[in-house]
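In this view, the complex is presented without one of its protein chains, the others remaining in place.
Here is chain A:
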């Protein structure tokens, strides 16, 4: 009888332990949208950011989906906020905003990416020149994450800012990207988050200045 009680109590204790801490905490459960986001910036280490004086920015945002064959242009409230925040940030770094016709040194392209998987072919082609491919990982080349990374969300929305050098086209007349920012995670298409995401992207890119 005693033995049975011991046996039962030990099994109960083991079961309690396992249910108490049998599996680890799921970090995704207590993560805010802000915490879920990552901001990736990259730049051309050969670029001399002090050599550029002027920039122009797109008048609408490219919307890209790997479910559609072509990119669309859009100008939602989000897109307006994005254009104005990025323009302000560029100006705060000493670059002068000019019209596209005024031969700017830098071109700023804005893209919203709606991925249903983790890869997307990208060729907006409406700036008036072909972008230098491959540098960022898209279009064409491999995606940012190594293959052992797992993206939990099947549908992922992203936003990208690309700054191209219009002063120094390549031999075959392509423009090279000198700076990129890519936002991933929850809420990157939320208008209220635009200002802080632009801020974070520029804050981590102190070299992006002509001062």
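We take it that a residue touches a chain if its C-beta (ideal position, glycine included) is under 8 Å from a C-beta of that chain, and two chains touch if they have at least 3 such contacts; residues count from 1.
Convention: contacts and distances are computed from a predicted model.
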{"item": "Omitted chain (choose from \"2-oxoacid:acceptor oxidoreductase subunit alpha\", \"Outer membrane protein beta-barrel domain-containing protein\", \"Cysteine desulfuration protein SufE\" or \"ABC transporter\") - UniProt protein name", "value": "\"Outer membrane protein beta-barrel domain-containing protein\""}
{"item": "Residue, one of A:60, A:87, A:168 or A:186, that touches the chain absent here", "value": "A:186"}
{"item": "Chain not shown, touching residues in chain A", "value": "3, 6-7, 9-10, 13-14, 17-18, 20-25, 27-28, 31, 34-42, 137, 144-145, 148-153, 180, 184-186, 200-201, 204-205"}
